[in-house]
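Once you've had a glance at the structure underneath, I'll fire off some questions.
In this view, the complex is presented without one of its protein chains, the others remaining in place.
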Amino acid sequence: MPTVLDRLNLALHYAMETDERVTMLGEDILDPYGGAFKVTRGLSTKFPKRVLTTPISEAAIVGVANGMALRGLRPVVEIMFGDFVTLIADQLVNHSSKFRWMYNDQVRVPVVVRTPMGGRRGYGPTHSQSLEKLFLGVPGLKVVAPNALGDPAELLAAAIADDDPVLFVEHKLLYARPLLEPGKGDLIDFQVEQTGGAYPAFTLRPADSARLTIACYGYNFELARAAALDLLMEHEIFVEIVLFSQLSPFDLAPLFSSLVRTRKLLTVEEGTLSLGWGAEVAARAVERMDGLRVRRVAALDLPVANAKSLEDAILPSVQDIVNAALSLVS
Amino acid sequence: MPTVLDRLNLALHYAMETDERVTMLGEDILDPYGGAFKVTRGLSTKFPKRVLTTPISEAAIVGVANGMALRGLRPVVEIMFGDFVTLIADQLVNHSSKFRWMYNDQVRVPVVVRTPMGGRRGYGPTHSQSLEKLFLGVPGLKVVAPNALGDPAELLAAAIADDDPVLFVEHKLLYARPLLEPGKGDLIDFQVEQTGGAYPAFTLRPADSARLTIACYGYNFELARAAALDLLMEHEIFVEIVLFSQLSPFDLAPLFSSLVRTRKLLTVEEGTLSLGWGAEVAARAVERMDGLRVRRVAALDLPVANAKSLEDAILPSVQDIVNAALSLVS
Amino acid sequence: MDHNFALYKTMLLIRRFEERLLSEFSTGKLVGTTHAYIGQEADAAGIFSVTEPEDVVFSNHRCHGHFLAYGGEPYRLAAELMGRATGLVGGRGGSQHIHWRNFYSNGIQGGIVPVATGMALAEKVRATGKITLVFIGDGTLGEGALYESLNIAALWKLHILFVLEDNRHAQTTPVEKGVAGSMSGRFAAFGIPVWERDTTDVLDIRSAADETVRAVRSGAGPASLILHTYRFSAHSKGDDPRSPEELVRIRQFDPLTVHGARLTAEECTKAESEVDAVINDAFVRADADPFPVLGNQVRR
Partner (left out) sequence: MDHNFALYKTMLLIRRFEERLLSEFSTGKLVGTTHAYIGQEADAAGIFSVTEPEDVVFSNHRCHGHFLAYGGEPYRLAAELMGRATGLVGGRGGSQHIHWRNFYSNGIQGGIVPVATGMALAEKVRATGKITLVFIGDGTLGEGALYESLNIAALWKLHILFVLEDNRHAQTTPVEKGVAGSMSGRFAAFGIPVWERDTTDVLDIRSAADETVRAVRSGAGPASLILHTYRFSAHSKGDDPRSPEELVRIRQFDPLTVHGARLTAEECTKAESEVDAVINDAFVRADADPFPVLGNQVRR
């Protein structure tokens, strides 16, 4: 199977081939290097004029992309590490996401900002964060994250085709992962339902009736599956998993369907706990349904340390998910 | 009674008088202008050397304050409008809040960033937002908001005395408000309990047993009280209000005490709904207590329009709070 | 001369529009805030007399003058400022956030500069022949995003003109407290050529603008135009900490007086009455327009 990286790279190639408005911008994205994580590899060789390596100017790059988008192009920006989204916050919050509504729907801002997030590689406090939560709920901005189950190529293609700005969050550890196949490997015991449109959600239903629902996105689907396996093997607890591709706006219909069955919600994410993605998921779920039980698993509210012993303690583990699940069903 | 503005101004005067490490930085903060909202009025006349009017460089100003704090001073920065916190995101998230922990507790970063937030003045999409939610949950950063009940002077003094960075969020409409007095005016029917330390919370308990708890902060306490009055007069529903000064880290003990009594939570804030303050409040509440009912009132997930007819429709109203309360107890 | 008359009339239109606006605040018809262009009219009038209608413009918080000189309709602007559904952006944006044809504005200092840079890139890629203009004030030299954009515009030889209107103050901050070193050096450091004028004479400005616009349109890369000028009114609606003497002193540079000297008394009167009619019509019409209502867009 191709890896997530292969598929993302393919989507970029395909988008550039089929739509000449698509333009790449980012730091060190030219061949032979092809970007810090190689996602843009091959593009500059094939499309030398439309692949622009930029100075180290995150704010301006996204600003430039906003301007390009306002004037008819479809820029795709790479921010080398997700930790630097703090530098593009003004462009995303006060420019990209506002123009369409503020100008009374007379313009569109088809910008995609791609960036790798996440830790577990020992990169330390400024190169390991999961900061997507800063932008969840920003009106006018979509936040989307690929995973190893849905096709990352289709997801990225949809983001590029979107008329509105999209922050596209790629977990570093996903790049090397081969795509999963429903019915194979540890998916064998799950029935997989896909719902939603361009940024689909996947509901994994086990053979027997589930006692809780795990909501997650991106790389944490890998941990969630491992936890589900453990819960089944060690504790005979069946789990449903709802895997989201679209993080914001929050469209939680498939989760609600699952919660009708299980009435117990466990959210899993790698960012710090407080006001993470899971907070809004939990809040919406309980506003909608009385009597739910809820737990969240996330990173400790600390920076991500460099030393592995600390990083492992700070970021959520499979065991943390299992423990939370057990406390939820107890 | 003095206004909130009077008390904030007094706190700055007092801090500069009593601690020569305290230094003010901000755009247009010199007399006779004294800052866009006059909070720094009089300071530059009294302490000409320690009040520094800056170029329009939000990121650098906060960076400079970080450096000053690392080297023994206690800077207080004014960001002219809260909408510009997007420009200081990198300094707050990747510098101010990280240094202490990242440097193994060997340094302190006693920075205060004060900024006016909020709408209802017809300032339009880039001068009316409530963006504090971007920084709620950032590890190492405190977010604090004054209100008209607690003493804003004491609150700001505490922030300046804090060894850790504090984002101090002042709602524009609070400035002109006179301080409230427990037992007077519309507070007459409430018993007010203060809990917590330097950034206290206030629990307002009505004469009779309450059917729901409203959690709020800052200016929205004004709306919450109006809603409570309406609920009592029109619907004979008693309400408890828990008013927070410390928004982050989330320390919700007084809310939990109230919820034990009411088991119904209504959060109120002016920022946009999705992943606002209320999301984390709701999530923590339901993680802790099974069977709670929850509603949130916030702005629509849209930019804040300039026209009053639109702004009023977008921002939460007293009637919105009343309606949500009624749906909660129904 | 026709062309002198047209320039005068543009400046007068701006002046009267802004005056009317400020007065409407006292009648309560306007809420929020505004930044009047009074004193700087020669900049906009001069520049837009040498641009093409299809050129792209990104303006800032002080955008009314730019918009009117660009050819924007006073009525639509008035309606926007009064929060009417017929406003340029349906009342959503207000004074600082407007858009019409190829004219855009936003209220974040500096943030518009990379956006304009990207617009210039798009026009270059699409080979439309349009140039892009972006307006900043002296105070906006404080914002880092500006320098990031200058670097990119120069590296990629974009067809963009950076117009710096130095009215010697940023809100209440005089340039000495806000700008170190030299203004022209800020552009020159990036290899961007600089045209600089210290004048309120619209003809001087027009000729400098003509040179820079030609340079940019020739495809040589970005250029900058630094115009030292004066703002006569307060920064926004608020108080003005400048001394009364200074306010009197700078009025001697009134661009209407300077250029008005080239017109006959009849021409001046004619301009005055034509402009009055337009402004009055704009505000009266706008005032009769409906307020916008919010569709049923988003859950509460």
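Labels for the chains are A, B and C, by order of writing; each one numbers its residues from 1.
Just so it is clear, a residue touches a chain if its C-beta (ideal position, glycine included) is under 8 Å from a C-beta of that chain, and two chains touch if they have at least 3 such contacts.
Computed from a predicted model, the values in this text were never measured in an experiment.
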Original post:
The chain left out touches which of the shown chains?
Top reply: A, B, C
Original post:
If the hidden chain were put back, which of B:73, B:180, B:224 or B:321 would touch it?
Top reply: B:73
Original post:
Just one of A:67, A:110, A:125 or A:165 touches the chain that is missing; which is it?
Top reply: A:125
**OP:** Among B:23, B:97, B:203 or B:245, single out the residue that touches the unshown chain.
**Re:** B:23
Original post:
Which residue, B:24, B:39, B:59 or B:153, contacts the hidden chain when the whole complex is considered?
Top reply: B:59
**OP:** State which residues belonging to subunit C touch the missing partner chain.
**Re:** 141-148, 150-152, 154-155, 177-182, 185-186, 188-192
Subject >> Residues belonging to subunit A that touch the chain removed from view >> reply: 27-28, 30, 32-33, 36, 53-57, 59-60, 83-84, 121-127, 273, 297, 300-303, 305-310, 313-314, 320
Original post:
So which bits of subunit B touch the chain we can't see?
Top reply: 23, 50, 52, 54-55, 57, 59-73, 75, 90-91, 94-95, 98-99, 101-104, 106-107
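Going forward, only the chains that are shown with their structure count from here on.
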**OP:** Report the most central chain, judged by the distance from each chain's C-alpha mean to the global C-alpha mean.
**Re:** B
Original post:
Among the chains, which has its CA centre at the largest distance from subunit C's?
Top reply: A
Subject >> Inter-centroid spacing, subunit B versus subunit A (mean Cα positions, whole Å) >> reply: 30
Original post:
What are the residue numbers in subunit A that touch two or more other chains?
Top reply: 90, 94, 98, 101-102
Original post:
Out of subunit C, which residues touch more than one other chain, so two or more?
Top reply: 90, 92-93, 97, 106, 108, 144
